[in-house]
Structures are given as C-alpha cells and as structure tokens.
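Note that one protein chain of the assembly has been removed; the remaining protein chains are unaltered in position.
Moving on, here comes subunit A:
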Amino acid sequence: MSDVKVKRETNLSDPADIESRIKELCQQFPHGITDQVIQNDMPHLEPQQRAMAINKLLSLGQLDLLRNSSGLLYRLKDTQSTSKMKGSDNQEKLVYQIIEDAGNKGIWSRDIRFKSNLPLTEINKILKNLESKKLIKAVKSVAASKKKVYMLYNLQPDRSVTGGAWYSDQDFESEFVEVLNQQCFKFLQSKAEVARDSKQSPMVQRNSSFATSHEVWKYICELGISKVDLSMDDIETILNTLIYDGKVEMTIIAAKEGTVGSVDGQMKLYRGVNPIIQPTGLVKTPCGLCPVFDDCHEGGEISPSNCIYMMEWLDF
C-alpha cells in the first residue's frame, strides 16, 4: 500500500465549495479578508467565479461588504443579525443600517431619505415594515414635538432627545423643578441662619454658611422627593436658577483632588443671601405697575384724574 497523500482536491468549479471556503477564510480572519487573500488561497480560481461566489454570499446576507483604505473587505456577518434580516430585501437592509449608524440619538425620516436616496413613499413603507417587525422604534423629540426620530428598538434614547431628568413624557415638569428649587433654598437658608446664630468670628460664620453642591445633592437625595435619580449636574442647574432668582450666591474654590464632590480640582459653594434693597419706591405707587402707563396723559381717556387704579389704591 502506498502512502498516497490524498490531496484534498476541492472541486474548484463547484460554487458551493467556493463559498464555504470563503466563509472559512472569513472565520479565520474575523476582521475581514480582502480580495487578495482569497486569491492567495485559491490561486486558480478565476476572477469571475470568485465574484459570483462573493455576490451570492452577499445577497444571502452572510457576508458584509466593507471598504477600507486599501480596497474592499469581506466580513462574516453575525448569524443573529443574519436571521433578523431574513426575508427583508435590500432596501430595508439599507435603511436599517442607516438607523443603526445613528446610534442612540436617532435619525429623522428626512435624513434617512438623504442618506439612502430612496423616494419618500418607499421610506415610509419600509419604516412601517421595520416597526411592525419590532426592529426599530419612533421616539418623539422634546425639542420639536412633531418630529419623530427613529432608532433601534433596544436602545435607550439619548438625553438630548428626551430632555433628561426634567422631562417626563415630553412634558417639562415645572412643579417638580419648583419643589426642588424651594427645598434647596430652604436648606441653604437654614444653614446660613445657623451660621449667623453661632456668634463666632465673622470668617468662620461665613464659611460655615456655605454648602458645597455635593452636600446639597446628598440632602436632596435623602429627602427622596425625586422619583428619578438626579446627578450633581442636575442639582447645579437648580442652584443656578436660585442664583438667577437673586436668593443665592456662588463661589468657586480650589479643592484637593479626591475630596468628595470636587470636579477637576474645584468645588462650587453656595450660600443664601438677602436682597440688598427693599422694593424700590416706584413700585409702591400704582403708576409703577400700571399696564396702560404709556397711554395715560392729562385730558385723555386714561388720565391721573380719573385713574381707577389710583382710586382703589387711595381707598385701600
């Protein structure tokens, strides 16, 4: 018996074999194979046959066609996603891919149209199809309430679309913000009062009336008035609104890295303050608050002599 090395002769003209060989190569190189690699492996394969095999695999959805700087790459497609797309045609796959690329920000239907160059009616049909297959979903954007962005079904929409902690179902939660506002202010005010009553030296008094944003955040979390988790940034936006109300002032101090609540070596401190003047004299008169101030002159329909606001004010 001669040891005849049985050369595994692949019937090279069999397309199925070519395809499976290519698939094996892909599995060997998970990052993708170029045309060159296939040629090296099966040097006797004609370019035509090669192209036919590759096209077949692509249309079956088992290969992914990618382009890199040196040429085309073929990559084995994930079997799971392959099963998903079974029964879908090319256009749907294209649209799906575009939506996938948009990540968790979602993409608007008009942008899909631009990227795929498909007519609007086609796009709408495809989108409806994909939605019924539960592959994508539509999320209403908080910026423009009529606009719908599409994203993959299992993705969490990004903060910029839903608005973050302050929006629930596209509605700005103003009462929630107001409640938080008042709670933060009460906390800072009581801290300032405690500091003032402590009758220590003024420097210590002032420093103890400060609260870091971290302290306020902890206090609000412990209060438990919020259903959603609030981050320190959220609390800082609330504290900023208190600054714009003129009730609170802020300073930034340098803090050692690693101390609780410091961000980039700085800490923000907040303190309740009193207003510096009483309501000014002009607003103690009816003219200061009058809605028709500009129309009022002597001898006209609206004049100081027959002003009803003045009459009520004088009899008060």
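One rule holds in what follows: contacts are C-beta pairs under 8 Å (C-beta built on N, C-alpha and C of every residue); 3 or more make two chains touch, one makes a residue touch a chain; residues count from 1.
Just so we're on the same page, contacts and distances are computed from a predicted model.
A.B. asks: Looking only at the UniProt record of the hidden chain, which name from "DNA-directed RNA polymerase III subunit RPC3", "Ribosome biogenesis protein WDR12", "28S ribosomal protein S14, mitochondrial" or "Response regulatory domain-containing protein" is the right one?
C.D. replies: Its record in UniProt gives the absent chain the protein name "DNA-directed RNA polymerase III subunit RPC3".
A.B. asks: Tell me which of A:Phe114, A:Tyr153 or A:Phe172 is the one touching the absent chain.
C.D. replies: Only one listed residue reaches the unshown chain, and that is A:Phe172.
A.B. asks: Which of A:Pro43, A:Gly224 or A:Gly281 touches the chain that is not shown?
C.D. replies: Checking the options A:Pro43, A:Gly224 or A:Gly281, the one contacting the hidden chain is A:Gly281.
A.B. asks: Spell out the interface residues on subunit A facing the chain that's missing from view.
C.D. replies: Those residues of subunit A that touch the unshown chain are 166, 172, 174, 177, 181, 196, 201-203, 206, 237-238, 240-241, 243-246, 249, 251, 273-277, 279-285, 287-289, 293, 296, 298, 303-305, 307, 310, 313-315.
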